[in-house]
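Report on one structure; see the data block that follows.
All protein chains but one are shown at their positions in the complex.
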Amino acid sequence: MTTLPDWISAGLLLAGAGFYLAGTLGLLRFPDVYARLHALTKADNLGLGLLVLGLALQAENLAAALKILLVWPLVLAASAAVSFAIARRAHELGIEPAGQEGKRP
Amino acid sequence: MGAVLLRGTAFALVWWVLAEGRADSWGVGVVSVAAALAASLYLAPPGAGRLSPTGLLGFAGFFLAQSFKGGVQVAVRAFRPAMDLAPALVDVPVALPDGLPRVLLVNTLNLLPGTVSVRLAGDRLRLHVLDARLPIAEEVRQAEARIACLWRTGP
Amino acid sequence: MNAAARLAVVLLALGLGGALVAAVLELPAPHPVLPEAVAAHMAVSGVEHPVTAVLLNFRGYDTLLEVAVLLLALLGMLAAGPGEGVAPAALPAGPVLQTLARLAVPLMILMAGYLLWAGAHRPGGAFQAGAVLAGAAVLLHLAGLLPAWASPGLLLRLGLAGGLLVFLAVAAALLGQGALLRYPADHAGTLILLIEASLTISLGLILAGLFLVLAARRARP
Amino acid sequence: MSPSLALDILLALALLWSAWRTLATPDLTRAVVMFIVFGLLMALAWARLSAPDIALAEAAIGAGLTGALLLDALGAWKRQAGEDKP
Partner (left out) sequence: MPVEDRPMTGLEGPLALFLLLNLLAALVRAARGPTAADRMLAALLFGTTGVGVLLLLAHAGDGVSMPLVDTALVLALLAAIAGVAFARRGWHKTEEGHDDPA
């Protein structure tokens, strides 16, 4: 850890880990399945994004860096679509969000 | 024709990244890219709309900034000892044309601050919001405007 | 289950476990000969990755039989019949899921091709590539873009059996060399790539079939 | 204790525990979820054991096929159970 990119990379990795922790906390603390989806789709994906960026800075060549970066959009697309699928199904099954009993729009 | 060239180039670029630029990979690479291109053309026939490069850049910038904001917002709420949530279901009207733009909106809103899409029916999108006190409608309009700029002519 | 039977089962399990532990302890110390033997023969294997060299060259007949076992498993499922009712059409799915499938499946095909190529000199190969292809088929089915398989047509049957057939054809052609699957050193790489490519497609179809045939059998008229 | 040793010990314990929960839980949904979790932990374990070939196969099969197959079977079974007892 001597050069500037190394410091930036370390900072990004630590920040990423922080968002992962936030995602886990959200999953454990948020009141219902919809709110937990927020934790999963936003905090965890940002955590992975920062992690990927931090690791790409350490890559040996451009192609290797791009390969690591490629992971992020794939996970983003997957988790956005899966989150919608689960939220839609929960809504179909009549699961009410917390704090919203009986007042569906 | 343009779509074939564009997608072919994109897949070739992905192959180059996967194979880490090794030149001896192109024997298998050409076949794989051709197969991926064929599958892509079969599954998603090219439409009339053309992507606009400036719109793409604008959307990417907007998306990165907003998804950072979204992550921070969820993280702040998850870390705070007394979680300050006001969850609610909200219906918003959708002005974007049917098809890809709407799908993109649904997916984008899933990753943006405070919203998870729950149902898309007709011209109305039902969202679950973490905090109903935030200006949700305004954010949805912003995302819609960015997505509308992606195509030169509506697909 | 009453208490005596339960006790008997526990004792049996403990006895079996103890016998297994004893058997493992009895094993002679691992031979350092094998990794060295593989390393010594890498030059004639036609590939640069030792795992692929073992799977498709040095112990190619093992892999041949494994593929046959997988194919037999699927044939068994097909032989059990398509169940009552007609083959279901693909279930309709929302546009969001369909878009994901339309976008991700070409990338999965690219990834499968990459894994197939990578197998020659680093981890990868037909089995992993086939699994990714099968995942693509399952995703297409879940998104309502690919119907379940009630009974495969001729082309599909050819695809399912093709990998094994190519493998067998190469093995038969090489019988003249005096041993099963002893590749001539200067063509080994090409032959292995040919076998792996056909295996990728067949394994992908077989693994996808495990899901798609069951899905067809489960559907109700 | 070095982080790598701690990681390995934790991974091994988590593997044993998730395998146990998969087999012992009476709730089938939980069993399937724990099996998916077990598969992912297994992929990480292969990665730590310097066996990326198997990690790759485990990730592909575990994430793409077995999870979907078990969830599909679970859904069909639950649907049937729901139809049998109206």
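Letters A, B, C and D mark the chains as written, and numbering starts fresh at 1 in each.
Convention: a contact is a pair of C-beta atoms (placed from the backbone, for glycine too) under 8 Å apart; a residue touches a chain by one contact, two chains touch by 3 or more.
This one's a predicted model, so the numbers in the text were calculated from it and none came from an experiment.
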| item | value |
| --- | --- |
| Selected residue (touches chain absent from view) among C:L74, C:M111 or C:A150 | C:M111 |
| Residues belonging to chain A that touch the chain removed from view | 1, 10, 13-14, 16-17, 20-21, 23-24, 27-28, 33, 36-37, 40, 44-45, 47-48, 51-52, 55, 58-60, 64, 67-68, 70-71, 74-75, 77-79, 81-82, 85-86, 88-90, 93-95 |
| Contacts of chain D with the absent chain, listed as residue ranges | 2-8, 10-11, 14, 18, 27-30, 32-34, 36-37, 40, 43-44, 47-50, 52-53, 55-56, 59-60, 63-65, 67-68, 71-72, 74-76, 78-79, 81-82 |
| Those residues of chain C which, in the complete complex, touch the missing chain | 91, 93, 97, 100, 104, 107-108, 111, 114-115, 118, 122-124, 128, 132, 135, 138-139, 142-143 |
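To be clear about the criterion, only the chains that are shown with their structure count from here on.
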| item | value |
| --- | --- |
| Comparison of B-C and A-C by number of C-beta pairs in contact, larger one | B-C |
| Chain B-chain C separation of Cα centroids, rounded to whole Å | 34 |
| Chain centre separation (chain A, chain C; CA means) in Å | 32 |
| CA centroid of chain A to CA centroid of chain B, Å | 15 |
| Where chain C touches two or more other chains, by residue | 94, 96, 99, 103, 107 |
| Touching two or more other chains - residue numbers and ranges from chain A | 77, 81, 84, 88 |
| Chain A-facing residues of chain C, complex | 94, 96-97, 99-100, 103-104, 107 |
| Of all residues in chain C, those that touch chain B in their complex | 94-96, 99, 101-103, 105-107, 109-114, 116-118, 145, 193 |
| Chain A residues touching chain C - in the complex, by the definition given at the top | 74, 77-78, 81, 84-85, 88 |
